[in-house]
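Contents: one structure, followed by commentary.
Note that one protein chain of the assembly has been removed; the remaining protein chains are unaltered in position.
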Amino acid sequence: MKIFADTPKNKFEFETYIEKDDILIIKDDKSIRYDMTPLGNGRYSLIKENKSYIVHLVKNDETYHVHVLGDYFPVKVEDERIRKVKELVKSSQSGTTEKIIKAPIPGLVVKINVEAGKTVSEGESLIVLEAMKMENIIKAPYDCKINEINVKEKDAVQQNQDLIKLISVD
Amino acid sequence: MKIFADTPKNKFEFETYIEKDDILIIKDDKSIRYDMTPLGNGRYSLIKENKSYIVHLVKNDETYHVHVLGDYFPVKVEDERIRKVKELVKSSQSGTTEKIIKAPIPGLVVKINVEAGKTVSEGESLIVLEAMKMENIIKAPYDCKINEINVKEKDAVQQNQDLIKLISVD
Amino acid sequence: MFKKILIANRGEIAVRIMRTCQEMDITTAAVFSEVDRKSPFVYYADEAYPLGGITSQESYLKWEKIIGIAKEYGAEAIHPGYGFLSENADFAEAVFAEGLTFIGPPADAIRVMGNKTEARKLMIANGIPTVPGTEDAIKDKDKARQTARKIGYPILIKAAAGGGGKGMRLVEDDGQFFEAIEGAAREAKAAFNDSTVYIEKFVEEPRHIEFQILADSKGNVIHLGERECSIQRRHQKVIEESPSSLLTNELRAKMGKAAVQAAKVCGYRSAGTIEFLVDKNLNFYFLEMNTRLQVEHPVTEMVSGLDLVKEQILIAAGKSMTSLKSLDDFWGHAIECRLYAENPDNNFAPSPGEILFLKSADGPGIREDSGVTQGSEISLYYDPMISKLIAWGSDRRQAIMRMLRALREYEILGIHTTIPFLIRVLEHPLFQKGKFTTKFIEENREQLFVENINTAEVASFAAALDQINEKSKISIYNNHKNNKHGSSWKLIHRQQSLRKK
Partner (left out) sequence: MFKKILIANRGEIAVRIMRTCQEMDITTAAVFSEVDRKSPFVYYADEAYPLGGITSQESYLKWEKIIGIAKEYGAEAIHPGYGFLSENADFAEAVFAEGLTFIGPPADAIRVMGNKTEARKLMIANGIPTVPGTEDAIKDKDKARQTARKIGYPILIKAAAGGGGKGMRLVEDDGQFFEAIEGAAREAKAAFNDSTVYIEKFVEEPRHIEFQILADSKGNVIHLGERECSIQRRHQKVIEESPSSLLTNELRAKMGKAAVQAAKVCGYRSAGTIEFLVDKNLNFYFLEMNTRLQVEHPVTEMVSGLDLVKEQILIAAGKSMTSLKSLDDFWGHAIECRLYAENPDNNFAPSPGEILFLKSADGPGIREDSGVTQGSEISLYYDPMISKLIAWGSDRRQAIMRMLRALREYEILGIHTTIPFLIRVLEHPLFQKGKFTTKFIEENREQLFVENINTAEVASFAAALDQINEKSKISIYNNHKNNKHGSSWKLIHRQQSLRKK
């Protein structure tokens, strides 16, 4: 079965076979030699083709948050079947253009610069969030209309909490 | 109720009262102000009469293994009732003079210097255990007779495993 | 010498100060907010007193309460660290009025240098070059905009009370002026409880180079060489080093002399820092003086061998500073990286949360000044800087290589940090050559956020393995073909099966 693993800027594909109690990972017709040993706390010692790595794996929703070699990657892993199912679901959905802007961080709403119903241009400041003494400005991702504002000034918001619903302007 | 806490070289006594949801610890007619907050992994932040400590508590059998201020103490804690019960049990037991020598460390038996039935003097070498490349000689605690030997040379032994049973020679 | 010192701060700098106190046999007293009850600096202290409150305003800025605790429990001196009350002249005065010692400069020196516009005037009067800008705080926004136009964009709006990039805005054209000034004032108010801001010309191809000075009550004023702090993001220092790869011995002597002069004219005492901008023609301008210990003081400690906190304490106690000569020969090279709880891949958004695992870097030439540990909860209420890594090398190259390997071996789980970003900065050829300005991060943005495909493949491989393992419900760890590890195998399998429960 094919496994797809996508980082923000790269896509990787691995072929896997189950053989007795082992799982073989095939790349370019060769089985990759590996040894991944859990060390606890989400840490793994991975030896892959003699190369040695310490890898941190934390799974959140559909995404693996991976730390390796001092670097960080969010990795989305899907197998063939799941990917096909998703594609089918996607193509059957009607195209809705509403986008929800969620809080990228937990914080305090210090300023709301827009009102529901207004039209804003890409890059315009929508909301100012404060956390750890720094202000974070949330900007319009593209030209759009404000459909709904779900918070008010001085609200404390959680990460991923809905802030604003937009409809893109065509 | 009185609580007794004994370290190898000191004995401490605390008076406790339960008041609503609080436990008061009394010493010299004064309630001791304290705030012990668990930090996880057996670590506690203890503020006692404004003095601040990081304390490690690991409980093994009846003994607390406590690390504080860079120091280590095994601490035995008992309350009044338990101590009384123990004293009763102890006084009712018949005095047996057999002593079991247990392995103080896990290791490998490299040499046994005695045989069952033999009489040995205090300080005489009984068994040589090897661990971490160092030899550890187990000596007779007092003049005694070897009652039974429970291991043989080249055995790997666990900590606290019985090695030899002795009867003291009067 | 003082018997007990209260540290009116939190996090890494509180621990840092306590360490020196311990080494001097001085008892330390911590004060802490509700949020910080479990922070390392609380249990690192000999004594700890709750302030209550959550935000800085409710806790670390409540100076009457802090002075009250110091008096009640017999602390003879208060060390303010950096930030919070460290540059509050009223606080320093109040400490003195209560018969205690403020470990820092005299209130008057804080006052004149703390007010950036006053400081500029004093420098101009004493012939020390400054950057063109408003001499007074801005009262009228429209008038201020006229001044900005006169100086010529780009300009900087800065908090009069501040430092550390808070309440600071770069304005590149007239249209952004009002939004920027409002934002800066709001941030300044939140950070320093003072919304006053002023304007300064933005120097081109600037390097931020500062001089550490020490002044004692015996009349000794010296400098301990410079720190190169040009690597900044949003006007926050990211990487600092000493010495600077830009300065010649001649320029160092000239700037050092100006720094000592600046300290003298404000009647300074204690450790302080004179910040300069140096332009592409090696002209230097006085920027501001930080009348306190600096975040980046460790790099100076590494190349001078001095403990600056110890010097502060000695000076506050009326004693002479340890060394009485200016530093004219550095012991090797030192670099500091600030570790922030921020996600570089998400525009450096704050990353609060619990630290689930921590294995910091160690080995030759590595020092860490940390304020956190495994189990620490990084909150939203305070500065996101959690730790500082400092690398020493016999030369700049070795210091960089050591810092790189330390950053790569640093393991922290549960929160995002700026480590991946710091590595890319240190790896950058321009950084390694010492050819950069304060705009380095901005200008090299693309290369600083590139994805290494080989590393990405390893990450993907590990994630894919774990996913397959979870789905297949059979143990896949360790398929090493040459493997004959009897007992080790069993161990791994046992752990694997435990893991699945």
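In this document, chain identifiers A, B and C correspond to the written order of the chains, with residue numbering beginning at 1 in each.
Keep in mind that, in the parts below, a residue touches a chain if its C-beta (ideal position, glycine included) is under 8 Å from a C-beta of that chain, and two chains touch if they have at least 3 such contacts.
In this text the structure is predicted, and so the values were computed from the model without any measurement.
For the chain excluded from display, the touched partners among the shown chains of the whole complex are A, B, C.
By the touch definition given at the top, subunit C reaches the unshown chain through residues 15-16, 19-20, 22-25, 34-35, 37, 44, 50, 52, 54, 298, 301, 305-307, 322, 331-332, 357-360, 362-370, 373-374, 394, 398, 401-402, 404-405, 408-409, 480, 482-488, 492. Contact between subunit B and the absent chain runs through residues 3, 5-10, 12, 14, 16, 18, 21-25, 32-38, 41-44, 46-48, 51, 53-59, 64, 66-75, 77, 79, 104-107, 110-111, 125, 128, 130-136.
Within the complete assembly, residues 37, 39-41, 43, 45, 47, 50-54 of subunit A touch the chain that is not shown.
Here is the rule we go by: only the chains that are shown with their structure count from here on.
Of all chain pairs, the one linked by the largest number of contacting C-beta pairs is A-C. Subunit A and subunit B, compared by their mean Cα positions, are separated by 53 Å. In this assembly, the C-alpha centroid of subunit A lies 31 Å from the C-alpha centroid of subunit C.
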